[in-house]
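First comes the structure, then the notes that go with it.
Shown here: the complex without one of its protein chains, the others still in place.
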Amino acid sequence: MPALPSASILDHRLQPVPALLVLAALAALPSLFEATDYDFYTGVASRMLIFALAATSLNLVLGFGGMVSFGHAAFIGMGAYTVGILMQSGSTSAWLSWPLAMLVGALCAAVIGAISLRTRGVYFIMITLAFAQMLFYLMVSLKPYGGEDGMSLMQRSDLGLGLDLSNDSHFYYVVLAVFALVFWAVARLLNARFGHVLQGIRENETRMRALGFAVYRYQLVAFTLSGAIAALAGALLANQSSYVSPAAMQWSQSGMLLIMVILGGVGYLYGGLLGAVAFLLMEEVLIGYTIHWQLYLGAVLLLVVLVAPNGLLSLPRTLRRCARARRAAPAQEKP
Amino acid sequence: MNTILILEQLLNGLQFGLMLFLLAAGLTLVFGIMDLINLAHGSLYMLGAYLIATIAAASGSFWLGLAAGTAATAVLGLVLEKTTIQRFYKRDHLSQVMGTFAILLMANEAVRMIWGPQPLQLSPPDALAGPVELWPGFFYSAYRLFIIAMGLLVAAVLYVLITRTRIGMQVRAGASNREMALAMGANVRWLFSGLFVFGAVLCALAGGLLGPLLSVQVGMGESILILAFVVVVIGGIGSIRGALLGALLVGLVDTAGRTLIPVLFRQLMAPDIAASAGPAVASILIYVLMAAVLFFKPSGLFPARG
Amino acid sequence: MSTLLEVSQLETAYGHSQVLFGMQLQIASGEVATLLGRNGMGKTTTVRSVLGLTPARSGQIRFRGERIEQLSPDRIARMGMAVVPEGRQIFPNLSVRENLQAFAAKRNQHAQPWTLERVYALFPRLQERHRHMGNQLSGGEQQMLAIGRALMTNPYLLILDEATEGLAPLIREEIWHCLAALRAQGQTILVIDKYVQRLIALADQHTLIERGQVVWQGPSEALASQPELWQRYIGV
Amino acid sequence: MNTQAQAPLLDVVDLVKQFGGLAATNHANLRVAQGELHALIGPNGAGKTTLIHQLSGALAPTAGRILFQGQDITAMPMHQRVHAGLARSYQITSIFQRLTVQDNLALALQSRLGSSMRFFRPARAERRRYEQADALAAQVGLAARLQHTAGALSHGEQRQLEVGMVLALQPQLMLLDEPLAGMGAEESERMVQLLLALKTTSTVLLVEHDMDAVFRLADRVSVLVAGSVIATGTPESIRADAQVRQAYLGDEGSAAMAAAASTGVAR
Partner (left out) sequence: ADQVKIGLLSTLSGPGAALGVDTRDGFNLAVKQNNGMLGGIKAEVIVVDDQQNPDAAKQTTDRLLKRDKVDFMTGVVFSNIMLAVAPPVFANKTYYISSNAGPSQLAGAQCNPYFFSASYQNDNLHEAVGQTVQDRGFKKVALLAPNYPAGKDALAGFKRFYKGEVVLETYTPLQQLDYGAELSQMRASGADAVYIFLPGGLGVNFIKQFNGAGLGQDMTLFGPGFSADEDVISAVGEPMVGMFNSSLWAHDLDNAANKRFVADFQKEYGRLPTLYAAQGYDAAQLIGSAVQAVGGDMKDKEAIGKALQAAQFDSVRGPFTFNTNHYPIQNYYLREVVKGADGKVTNKLIGTVFENHADAYVGECKM
């Protein structure tokens, strides 16, 4: 009679073997593109990884902390602007600008989070949107940094280490390394005490408080961390496109990030990565075929949400359940 | 002269606010009562406007267009609800976001394919095309006055419907606890369909009424959808009263901000800084308003669910 | 007396874990029946299946002579079944009065239909709180409201799933009296509760279940005379 | 029991909680002495849960003071109160529905370990904590359910888990809001036994409508009516109080007392 024991949803295993395989495959990409004379796609791949990083940061608060931030594009933008503004004033070192970008992102997130976390649910969604819009319009009004036009960067950051970031392959490897590192750190964090608390809050905030956890503090720390990671993604993005503009901070961008995470799987460790890659890949492919690509993109998204309500990563589980139900069904026939 | 300006701005704010209310009312009902985050709400607004504009152009009558287009949107809303939206009721908010976002993308593209990328033309009925002289020296657009009247009418009807009728109660009950409402004998399915269609009708009405002022174009739903969400949240989710107040607040603040802030800034700082900072600040005013409201009242002005 | 509810060979599962294994239950019109068993034995699940909320995998359910196992919960409810569910399930966003009025109906045409006034007379507390929202009530007040809400539909079959949970002794007494009065009026009732002695005094027949199966069925006198049964299946 | 001599563990002074025009707590005064099991009874809607809410920090009182171990905690946030040694259960079950029973309890135990700002070491590596969780589950009768999601437990089992989470915190003062509600006779009995055992280590403020249990367990009983404590005393004196019988007990009190007396003799 008793239900089968179910696996704990608090665990998010990195699954080292597949992870390393994926990493190896990703590392092989640039040479593959070069060999086939498609080196343009190295840039596309960098971009996907950067968005995967951003989506992972969003998934940290959204999927594991239950905080639906509708303003993450603002943190990306703040990271990008940090790099852009520093470059305009002559500092091109990545060792200065990237950490500083994270700091700026963390600071913005801390302030925004401190106020927004007073609210819950959809109110939280909207208040994060509000703050993101304020930052957006702030950048629009800052004429010295290009205002609505944005600013073009003259070069990519200097990293040293014998790497030339203006080389697309080098840049790609750096992005990959950054992504892998952050991803690993996030995985550790989720399985550590902090991660359990964060997920406990997502499940039942009141109970967490009654158990003696300082809910607000944990949420704020998670939000701040997430802001820092998003800003790092922004710093990379500014480098990737050599261009920074408020357009990257618009609510529609925050929305896109949300869609990526939902597509991949909210609360799945690999949700951000898979979602970002799947989304951008679809876009890349569809744009090539038809000007009405949004129609098909919409159709695919709708299909995904209908068959795999919890994102692509929930698909295997759903299929397994279907299969089991089918196997179980005939057994019920006999009296 | 100055009082006239202020009065006119008040009317503008009122008109804009009431239109926002039409959208926000549907949104807050669908959202607060059916617990469905419907990003495609703006698409219904767009589709309504397109249908109304098309029928009005074909028949040459704005009124016929408004009536038939609204009816057509209602049918469209029903079809949409029965085929897709219905599947999202039991889902969490995030799948709703993605599902309705997908619908939004498809609606935009479909409209572009059917009607082309150029905006459609929808003119106000001749009788309302010009200005009226409210009192000597004060002219105001007759059409905008008409919108104000319509908005107030809808607000009154809605309020009674939701708070005073048993249907309204059952719908609210179904929202908070669908299973229990079913167990009490409510036909939640049809209640929700009805409510969704009702929201679609309000959308179409807003689209048709705003069409002659704004352009009927692809993507017209998105920016206004965000505003409608702002209104809903300021007012308190699920509260019609809140939606009305929030809409008026947003309408007035936005209008006032656009006129007053640049003037203020021009007096305070160098003209070129004022020229760029003024409009930017005016744009964030409603977001500041929302953030401030939520800071002091984290569940909006009239939280419907205690 | 005719049979109002007849459940036979009911098998119900949540996902892949089966809970009911051939449940049987018969309630005649005008009768008060109980369902007794330990925690987690399937009492609530039986109720949910009867109401159509957790549809049965197999088996038959007849209500007022019709097969209902395929019907949706709202259809079943409109045929005249009402429940006071486990955990109250008050509508938090409706006021007390709205909770009572929203689904009021006269499904069973008896002489003394339940009205707002009668419910208020039964639970004066609710009248005092009539403008409170559902979630602004104390636990016991919510329980009263849940009972009142079910009565307001004037059902043929009233199901009470631990309806006295969280009620003060005095009010609990009130409920027992009320149920007795209802019974006298000819109301058919299915009760799930833990106060066996009270139920023996109140009800006509009892069903003891264990692990989703009926282990004993019989009239009050029989149950009263076999305390070892309770010991074994209810743990009293 | 001579509890008046030492300072009370919990001292509620003239507490008021106003919901609009309604005073749900109306100048309530209550003292809970160290080591006692103090039952709080009263009609539905008397304000018991509201009082618990204020004691635990879920609601801020309109006026009055709450002293815990002599310290004024009226304005202290909820989580700090837990660490000060004050924990509660909920009348309306509040558990982690999607987590396993084990995780539910382990998370509760984690709270006692001080800060959870640990970002690196896997929490699962803390074997001891999970063993404690298992023991705790056995204690509340959920040993067989360890790996089941809490949401799939029956109502009564969820109530058991609810109590288990409070036990995990090992508070000095435990606020239990109708822990027996929804439990079957057998489970109730087990819980009563559990509470009897607890009495030796912990102070308990118990809200309960099950008079049988109250009179078996309580050292002292306070009666709350319309937001005010109208009487405090030994179970016997409360049972005998005409006012209490009229407002709350009806004739069940005597039956329960008799039952408690007889079981007491039997043991």
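Order of writing sets the labels: A, B, C and D. Residues in every chain begin at 1.
Heads up, the rule we're going with is that contacts are C-beta pairs under 8 Å (C-beta built on N, C-alpha and C of every residue); 3 or more make two chains touch, one makes a residue touch a chain.
None of these values were measured; they are calculated from a predicted model.
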Across the complex, visible chains touched by the hidden chain are A, B
Checked against the full complex, the residue among B:69, B:212 or B:300 that touches the missing chain is B:212
Touch with the missing chain holds, among A:8, A:88 or A:242, for A:242
Subunit A residues touching the chain left out here are 38-41, 43, 47, 140, 147-150, 152, 241-243, 245, 247-248, 287, 291
On subunit B, the omitted chain is touched by residues 1-2, 4-5, 8-9, 12, 15-16, 112, 116-121, 123-124, 129-131, 139-144, 212-215, 217-220, 223, 255, 258-259, 262, 275-276, 278-280, 283
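Please note the rule applied: only the chains that are shown with their structure count from here on.
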Of all chains, the one whose CA centroid lies most distant from that of subunit D is B
Expressed in whole Å, how far the mean CA point of subunit B lies from that of subunit D is 49
Taking each chain's centre as the mean of its CA atoms, subunit A sits from subunit D at a distance in Å of 43
Residues of subunit D that touch two or more other chains sit at 152
Among all residues of subunit A, those touching at least two other chains are 2-3
Within their complex, subunit D touches subunit C through residues 19, 41-50, 91-93, 152-157, 160, 178, 181-189, 209, 211, 247-253
In the complex, the residues of subunit C that touch subunit B are 51, 53, 72-74, 77-78, 82-83, 85, 89, 91-94, 98-99, 101-103, 105, 133, 135-136, 149, 153
The subunit B residues in contact with subunit A across the complex are 31, 37, 84, 87, 91-95, 97-99, 101-106, 108-110, 112-113, 222, 226, 229-230, 233, 237, 272-273, 276-277, 279-281, 283-284, 287-288, 290-291, 294-295, 298-300
